[in-house]
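All protein chains but one are shown at their positions in the complex.
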Amino acid sequence: MRRFLFWALLCLLAGFLPSAAAQTAAPGSDPGAALLETLDVDSYRDKGEAITAIVQSDDERAREWLQALLDGRLQRADDGRFVVVLDNAGRNWPVEDALTGEALGEMSRRELDRIGINNALRNQLRSAIAVVDLISPDVERRRSSADRLLGEVDEALAETLVPVIEEAEDDYVRRRLGQALAIYQAENGEMAGVEALSGSLHPRARVALNRAASGDDPVVADAARAALASVEQNLKLNRGVETLYFGLSLGSVLVLAAIGLAITFGVMGVINMAHGELMMLGAYTTWMMQQLLPGQPGLALVLSIPAGFLVAALVGIAIERGVIQFLKGRPLETLLATFGISLILQQLVRTVISPLNRTVITPEWMSGSLVINDALSLTLNRLYVMGFALFVFAALMLVMRRTRLGLEVRAVTQNRAMARAMGIRATRVDILTFALGSGVAGLAGVALSQLTNVGPNLGQNYIIDSFMVVVFGGVGNLWGTLVAGLSLGVINQVLEPWAGAVLAKIIVLVFIILFIQKRPRGLFPQKGRAAEG
Amino acid sequence: MAKSTRTVLSSRLVSTAVAAALMGSGAHAVAQENDPIKVGILHSLSGTMAISESTLKDTVEMLIEQQNEAGGLLGRDLEAVVVDPASNWPLFAERARELLEQEEVDVIFGNWTSVSRKAVLPVVEELNGLLFYPVQYEGEESSENVFYTGAAPNQQAIPAVEYLINDVGIERFALVGTDYVYPRTTNRILEAFLKDEHGVADEDIMVNYTPFGHSDWQNIVSEIRRFGEAGKPTAVVSTINGDANVPFYRELANQGIDAADIPVIAFSVGEQELSGIDTGPLVGHLAAWNYFMSVDTDENYDFIDAWIDWTGDEEAVTNDPMEAHYIGFNMWAEAVRKAGTTDVDAIKEAIIGVTVPNLSGGYAAMMPNHHITKPVLIGEVQDNGQFDIVWQTPSTVAGDAWSDYLPGSRDLIADWRKPMACGNFNVVNGSCGGSTAAEEAEAALAE
Amino acid sequence: MSLLQEIRTRDRVFDFMTPRASRVDVRHGPILYLEDVTVSFDGFKAIDKLNLTIDDGELRCIIGPNGAGKTTMMDIITGKTRPDAGSVWFGSRHNLLQMTEPEIASLGVGRKFQKPTVFEALSVFENLELAMAADKRIFPTLTARLTGEIQDRIEEVLETIGLTGLRFQPAGILSHGQKQWLEIGMLLMQRPRLLLVDEPVAGMTEQEMERTAELLTSLAGKQSVVVVEHDMGFVRSIARQVTVLHQGSVLAEGSMDQVSNDPKVVEVYLGADDEEIA
């Protein structure tokens, strides 16, 4: 199946250097038409050969076609023309002629037949495009194509690869291609490859070594095994780091979810069961922003940080004024009332927006992962969330410790009457505190929109966990919340591999329940007569 | 919403008010010949399942209206009786009882989750009603009063895995699912199937279960990643349910697993689920269904257009359970015509063998085991939230109530035709009612 | 006076319900004995090496400025707060640091809170009924019947504290002073060996004060009484021995005149206001 790559590369190398790419076929009888014709067959094998043919034809539209085919946009109209669909949403699609590239306006999906492909062909296409790109002027393309060729090399390509490796002026490309070659050699039980790969952490390389290890040549097999063993320790270490990272990232999510609660519950003593729904609102704000700014998910996301805070804070104020202020000093009643509010907010979203989940796009710069080494890479979106969590925490700390508001809040919570007497407007403080807590919940929602569903139930999935974190950390203590959140996250992730996700969660819950028995006031309790309540 | 429904609701409002006054004595009217035929719809319109089920309710209402426009059935109009079990399983049983006892409906279309079906089952059997169940499920059941228009495992899971093995050349399988009965059973069937039929080794099968709405997939995905590094082509067979899917696919994408390396084939991810996902990173992942919105037939396009007009939403999507209802409804209507009455027992007789067109250009027939014949399609996710059909069974597959790969049910069959009329006939000891497991156990006890 | 005698004779008649408090051993020495007690909240030393001895039947007044640790001391004696160091003995037999509040209470240590705390939802009568010395385990409590004798006993205490008319009113509606009285009444029902009385006359009228003084002095002798009070007039009217607390330890001790002439005390008291922070 891979043989075509050899021809592809060969003619590419012989055919043209990056600059001299223009060799249009003679006008009139367009050979391209014939080429595309061969694509419109049922059997995927024939399609595969057709693709090979296209690659070998040094037609400069080849890459376009391959790309369109890969994206499933290369289709055939009832009138037999081959077209490229520009946008396949809705019932009628704008198309352009695949050969001439002229726009043909809209066509109904009923009169179009897509040229279907499957994963095998998708692979083939990717590799083909990669090969084409190997000598593209754009260095990024060359690099990605080099990455792409890891494990895709075959006998023929291997030979032709050698000169390319030598000529490659970009050493990343050179190194990758070298690896690709080594992988090929190792898989065919060549010592050279095994040696070249020993010490490499790259999964693909280990796949190759694994194969070599099960090869018939005992010497090579041993060498391969040795090579695998040599990185075992290193891998374990990486795995440990990975688990820790997982734990911390889960932890930071918990912290984000709980920190707002730590304000409203811990500082004000208000049990806000609608906290989760405030998070939900934050998430929906993100979605809204992305609807308002189509095509710029990144910008929308950044903007929705203040927006989410604002929306949640306003709703929070409404809740405080509308309900909580009437329930002063009756925490359990507040619990019930706010629970009612949470139900209302959920149903509101269901009826106003939709019971279905909403799509929140992850911006480019947040998707994918940060490669530490070939075995360890940290997923970017979670990295951002972690940073965000710390940022929010720091900001809150600042507000509570350094600002007038923080001072007043602490004064009011310690001795309302006294604070009043000193001219602090307690009601105002209540409003602001609650708004702050709610706003933070909104921020958490914005972050969550990048990790999980944006739907009416988003809040419910986090409310219990957040309460656990706050109680575990010690009510009224932001540091406690931070420590509790992170440690619970890590515990959970460490348990998960051997206990399984469900059991891990249960164990953590039971652990907290027992812990509260031992230390009713959490990790960092408030002491003194004031706290004896 | 169809006006017929509205009137019903208001009338129910009155009757319930009366009920309130008289401690709930529901007033009955004995069904007259010219009264409308009552079609009960038992789908959650609120609560967690509303996401999936509310569209099915709309579907049935649409079908009913279409039927009425076409002159109804037996010269009588159809009338939708909608109730909301609110995603609460005991409430499902209660509502079913209400439909059959209070509203005296002639047929019920409803349920999504297995548990809700299990809750309703005894009621439907006790009151001898008709239930059409439109969702793919774990099988291991055949009730005289229930018609399973969704896929049984052998109509979805097994062909899908065969496709992976034969066409994609997969040798290593990660069976990942939500921890409830459908994934459990499906995965057990698949395990048995892979080992017995294809000699897949134990270490090449990984099974993992997660709770509902699981949102933190980091560990499991990295486990899958490592599982895939053993040097054999690997695939994930996903029976992950509903909300848990978004974070799962997100994590896959972020950890750099794309369909080309480790394809995921899902049994519970359809067009509707995709409509809530950023499909960019999913492209190339697979799903196995008996219908896709992208099926290229005129019946399908007509259905889609009708649906879009009914909902008034250009973006509205159709999915497999909707087709199941489409088929089930037409089968029932056909059976009513054939029997010339809506009497339950008559229909049960008449409907077996009824054949109606499905939306993928073929025909669906009601089998004696109350399951239907379906084609199996494999689709690859595209960036526009649709599936590109890459494979399809040459002919339709008949639903199998009892799996051939589970020891308990290997020798059970269901056949509701007289004289057998048995949902769990044991072909070994030729008796109705249970597997040889019974005798084995008795033997064990005897010792 | 005569009335109290009656109570005393009465309780000999009904000695089946005299509290186990009699087990307290005071044959040699004091009934309450605190040694080097220290407790601190978040680093702040509320009680610092406090030594205090109360003899059987003594009436002791404890005064001191805000934050002197008066209430904390009571918390320690009644088992509500555990000290970081030191020892607290009730008689020479019972180490209070190893006992829970109910145990200490049933030993015969009664406490009247600074802020009068009665059971507001229950009637005055029920308040006294609950306080009464009796078998306070679960099932006896569940099956307990209100016998005539018990009623009589409660009626008498109602007399003593002058709330007979209000016996079936919820305690919640009582005035501040009345609550004070009710609480004292509950103490009487408990029949303790040691009464800890925290600011008994706050919010009382002159007459009420006098009656309180009378009551407390009359109690002294049979029961030991420790009074924490701000109202110097009141203290002067009842006090024999006065202890001055300052910053968690004893500043001065002696008769009212001695301490009030003590320069240290005077200095400490300059500018001290009459409210203790809760």
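By written order: A, B and C. Residues from 1 in each chain.
Keep this in mind: contacts are C-beta pairs under 8 Å (C-beta built on N, C-alpha and C of every residue); 3 or more make two chains touch, one makes a residue touch a chain.
Note that in this section contacts and distances are computed from a predicted model.
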{"item": "Hidden chain of the complex, named as in its UniProt record, picked from \"Urea ABC transporter permease subunit UrtC\", \"4Fe-4S dicluster domain-containing protein\", \"NADH-quinone oxidoreductase subunit L\" or \"Sarcosine oxidase subunit beta\"", "value": "\"Urea ABC transporter permease subunit UrtC\""}
{"item": "Touched by the hidden chain, restricted to displayed chains", "value": "A, B, C"}
{"item": "Sole contact to the chain not displayed, among C:98, C:147 or C:207", "value": "C:147"}
{"item": "Residue among B:212, B:310 or B:363 that touches the chain left out of view", "value": "B:212"}
{"item": "Option touching the unshown chain, where B:52, B:88, B:111 or B:136 are the choices", "value": "B:88"}
{"item": "Per the touch definition above, residue among C:123, C:164, C:218 or C:247 touching the missing chain", "value": "C:123"}
{"item": "Candidate in contact with the missing chain, chosen from A:230, A:351 or A:414", "value": "A:351"}
{"item": "Missing-chain contacts mapped onto chain A", "value": "269, 271, 273, 323, 326-327, 329-337, 339-344, 346-348, 350-351, 460, 464, 467-468, 471, 502-503, 505-506, 509-510, 512-514, 516-518, 520, 533"}
{"item": "For chain C, the residues touching the chain missing from this view", "value": "78, 80, 100-102, 105-106, 110-111, 113, 117-123, 125-126, 129-131, 133, 136-138, 141-147, 168, 170, 172, 186, 190"}
{"item": "Interface with the unshown chain - residue positions in chain B", "value": "9, 12-13, 16, 19-20, 22-28, 30, 45-46, 83-86, 88-91, 93-94, 97-98, 101-102, 113-115, 118-119, 121-123, 125-126, 140-141, 179-181, 184-185, 188, 209, 211-212, 406-409, 412, 423-424, 426, 433-435, 437-438, 441-442, 445"}
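Simple rule for what comes next: only the chains that are shown with their structure count from here on.
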{"item": "Relative to chain C, chain with the most remote C-alpha centre", "value": "B"}
{"item": "Centroid distance [mean C-alpha coordinates] between chain C and chain A, Å", "value": "66"}
{"item": "Interchain centroid distance [CA atoms averaged], chain B/chain C, Å", "value": "73"}
{"item": "Distance between chain centroids, defined by C-alpha means - chain A, chain B (Å)", "value": "31"}
{"item": "Numbers and ranges of chain C residues touching at least 2 other chains", "value": "none"}
{"item": "Touching two or more other chains - residue numbers and ranges from chain A", "value": "none"}
{"item": "Partner chain A, residues of chain B touching it in the complex", "value": "46, 48, 50-51, 54, 167-168, 179, 208-211, 213-216, 218-220, 222-223, 225, 228-231, 243, 246-247, 250-251, 253-256, 259-260, 263, 272, 275-278, 280-281, 284, 286, 296, 298, 301, 305, 308, 314-315, 380, 382-384, 386, 388-391"}
{"item": "For the chain A and chain B complex, residues of the former touching the latter", "value": "71-72, 88-91, 110, 113-114, 116-120, 122-123, 126, 203, 206-208, 210-211, 214, 242-243, 246, 249-250, 253, 347, 350, 355-362, 367-369, 377, 379-382, 451-455, 457, 461, 492-493, 496-497, 500-502, 505"}
